[in-house]
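Input: a single structure, listed below in structure tokens.
Heads up, one of the protein chains got dropped from this complex, but the rest are sitting where they should.
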Amino acid sequence: MPINYYIYLSVALFIIGIVGVLTRRNAIIIFMCIELMLNAVNLLLIAFSKMHHTAATVLDPATTAGTEGQLFVFFIMVVAAAEVSVGLAIIVMMYRNVHSVDVGFLNRLKH
Amino acid sequence: MVLFLFVIMLMNLNKETETKKNRWVKVAGVLAGGCLLLVLIAALKDSDIKSKTAMVNEGNIGLIKILGKELFSTYVVPFEISSVLFLSAMVGAVVIGKKE
Partner (left out) sequence: MQNVLQIAWLIPFFPLLGFLINGLARKQLSKGTTGVIGSGVVFLSFVMSVWVFMQVKGGGSHDAYYFDFIKAGSINIPFEFRIDALCSLFLLIITGVGFLIHVYSTAYMHEEDSSNFARYFSYLNLFVFSMLLLVMGGNYVILFIGWEGVGLCSYLLIGYWFRNKDYTAAANKAFIMNRIGDLGFLIAIFWLISKTGSASFTEVFSSKALEHLTRSDITIITLLLFVGATGKSAQIPLYTWLPDAMAGPTPVSALIHAATMVTAGIYMIARSNVLYSLSHTTQNVVTIIGLATAILAATIALKQNDIKKVLAYSTVSQLGYMFIALGVGAYSAAVFHVMTHAFFKALLFLGAGSVIHAMSGEQDIRNMGGLSGKIRTTYFTFLIGTLAISGFPLFSGFFSKDAILLAAYEHNKIIYGIALFGAMLTAFYMFRLLLLTFSGGFRGTEEQKHHIHESPAAMTIPLVILAILSFAGGFIELPVPVREGGNKLSQFLAPVIPLHEGSAISHSTEWGLMGLSTVLVIAAALFAYAIYRKYKVTEAKGFGKLLENKWYVDELYDSIIVKPLNSLGDFFNKVFESQVVDWMVNGVGKAVNYSSRQLRLLQNGQVSVYVLLMVVSMLLIFLWQFFIRK
């Protein structure tokens, strides 16, 4: 499949994630949308790595070009997991203080 | 991500009413997102990347064997550092979530 299909899909997922972050008020939902954005990027990276492998295989059938993309996805997932754990801990903290997970209450930056 | 959803499922949330959101911000958000989508697609539409294809089910790329070999030979330093990162994240999550 031409690579640009994958690009379009990935971009669409990314935009959906952004719109979700902008539109929703619940903190947990926002986190989920951030996850969605990260996964869109993962998808894109995999697609590109496959593309590079395919282009290199034409010249030499036994290459291992293009593994960098997949390894980077690996690390992205690691970071995403770490971020989720810390983020949920913060949300729990917030809930204990304010008894709500609405981000509208976070306007302390104004004062 | 899936774990995330499992956690939420297990937390047994109440059904709360979503607080009234400022309508204009919602509209602005959707609009901004839509514009960004359009711009990105338009920017990428005419590029000559169409010619490059990405065959999916060929080659020996997805094999874990190859992946593992790369990971432990060329990229071993980031691998170790990411394990340290995990450790710190775990510690941080526990510290933050502790009840006094």
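Chains here go by letter, A and B, matching the order in which they are written, and residues are numbered from 1 within each.
Convention: a contact is a pair of C-beta atoms (placed from the backbone, for glycine too) under 8 Å apart; a residue touches a chain by one contact, two chains touch by 3 or more.
Nothing here was measured: the structure is a model prediction, and the numbers come from that model.
K.L.:
For a quick check of understanding: of B:V25, B:L63 or B:V94, which residue touches the chain that isn't displayed?
P.N.:
The missing chain is touched by B:V25.
K.L.:
Would you indicate which residue among B:L36, B:I66 or B:I96 is in contact with the undisplayed chain?
P.N.:
The missing chain is touched by B:L36.
K.L.:
Spell out the interface residues on chain A facing the chain that's missing from view.
P.N.:
With respect to the unshown chain, the touching residues of chain A are 18, 21-22, 25, 103-104, 106-111.
K.L.:
When the complex is taken as a whole, what residues of chain B touch the one chain not shown?
P.N.:
Contact residues on chain B toward the absent chain are 25, 28-29, 32-33, 35-36, 39-40, 42-43.
Everything below uses one rule, namely that only the chains that are shown with their structure count from here on.
K.L.:
Whole-Å distance, chain A centre to chain B centre, using C-alpha means?
P.N.:
2
K.L.:
Provide the residue numbers of chain A that touch chain B in the complex, in ascending order.
P.N.:
Per the stated touch rule, the residues are 1-4, 6-8, 11-12, 15-16, 18-19, 22-23, 25-26, 28, 31-32, 35, 39, 47-51, 53-55, 57, 64, 66-67, 70-71, 74-75, 78-86, 88-90, 92-93, 96, 102, 104.
K.L.:
Can you check the complex and tell me which residues of chain B touch chain A?
P.N.:
It comes out as residues 1, 3-5, 7-8, 18-19, 21, 25-26, 28-30, 32-34, 36-37, 40-41, 44-45, 47, 49-50, 52-56, 58-62, 66-67, 70-71, 75, 78, 82, 85-86, 88-90, 92-94, 96-97, 99.
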